[in-house]
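Up next is chain A:
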Amino acid sequence: MSFIELATNISVITIGLSILIIFFRLLVGPSIEDRIVALDLLSANAIAFIAVYAIQNKTTTFLDVGVILAILAFLGTVAFAFYLERGTRR
Partner candidate 1 sequence: MTNQIIILPIILPLIFAVTMLFFWKSVKIHRYVNLIGSTISLVVSVIIMIQVLSDGIISLQVGSWQAPFGISIVADLLSAVMIVITAVIGFATALYSIGTIDPGREKFLYYPLLQFLLMGINGAFLTGDIFNLYVWFEVMLISSFVLLALGGTRGQFEGAIKYVTLNLLSSAIFLAAVGILYGIAGTLNMADLARRIPFIEQKELLTAVSVLFMIAFGVKAAIFPLFFWLPASYHTPPVAVSAIFAGLLTKVGVYALIRFFTTIFVHDIGFTHNLLLISAALTMLTGVLGAAAQSDFRKILSFHIISQIGYMILGLALFSPLAIAGAIFYIIHHIIVKTNLFFVSGVVDKLKGSYDLGKLGGVYKYYPILGLLFLIPALSLAGIPPLSGFWAKFVVIKASLEIKEYLIVGIALLVGLLTLFSMTKIWNEVFWKDDPKGSENYIDESYKQISTVKKYLMFAPIILLALITIVIGFYAEPFFNYANAAAEQLIDSSTYINSVLGLK
Partner candidate 2 sequence: MLNLILIGFAASAIAPFIYKPLKNYFGWIAATFPLYIFLSFISRYNQIAGGDIIRETFNWIPSLGINFTFLLDGLSLTFVLIITLIGVVVFLYAGAYMKDYDHADRFFVYIGIFMTSMVGMVISDNMITLFVFWELTSITSYLLIGFNHHKEKSRKYALQALLVTGGGGLALMAGFILLSQISGSLEISSLYDLNETIRNAPTYTAIVILVLIGAFTKSAQFPFQFWLPNAMEAPTPVSAYLHSATMVKAGIYLIARMNHSLGGSALWQDTILIVGAITMLFAATLSFNQMDLKKLLAYSTLSVLGTLTMLLGIGSKLAIKAFFIYIIAHSLYKGTLFLVAGILDHETGTRDVSKLGGLRKHLPITTVIAALASFSMMGIIPLVGFIGKETVYSAILEVDYWGLFLLSISVIANALIVMITILVGFKPFWGKLLSTPKAPHEAPIKMWLGPLALAVLGLLMGIFPNVFIGRLLDQSAISIISEKLELPIKLWHGFNFVLLMSFVTLLLGVGVYYFRTKILHIAQNLKIKNIFKPSEWYEFLLNGMMSFAKLQTKVLQNGYLRNYIIFILVTAVSLASLALFKVENLFRITPDFSITFYESAIVIIIVLATFMVIISDSRLKSIVGIGVVGFTMGIIFIIHSAPDLALTTFAIETLTVILFVLVLYKLPKFLPFSKSYSRLRDIIIASSVGLFMTLVVLYITSIELQSELKKFYTDNSVPGGKGRNVVNVILVDFRAIDTLGEITVLAIAAIGVFALLKLKLEDRNK
């Protein structure tokens, strides 16, 4: 196993672990904002996962998905915030 293989394997596990931890935060909240932040972070981490996975599988086509994911995660978060603010306005 070359260094890069080792590095990617470790990275995948580390990122996977992080994702699980963040997901735990998403599950427990407590506030809805916590969950949204967690969701945002999840998608950001997914980008990292995709990048490493692309190296592991020697294909580059996945990276574009990362760009989109970044854009959309942001939009999603904004939308949630938009919702939350409207909900609090009287």
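Selection rule, in plain terms: all candidates are chains of the complex that A comes from, given by their letters.
Heads up, the rule we're going with is that a residue touches a chain if its C-beta (ideal position, glycine included) is under 8 Å from a C-beta of that chain, and two chains touch if they have at least 3 such contacts; residues count from 1.
Treat the numbers as computed from the prediction; the structure is a model and nothing was measured.
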TODO: Quickly now, which of 1 or 2 touches chain A in the complex? Give its number.
DONE: 2
Task: candidate 2 contact footprint on chain A (complex, rising order) - done: 12-13, 16-17, 19-20, 23, 26-27, 29, 32, 35-36, 39, 42-43, 46, 49-50, 53, 59, 61-62, 64-65, 68-69, 72-73, 75-76, 79-80, 82-84, 86-87
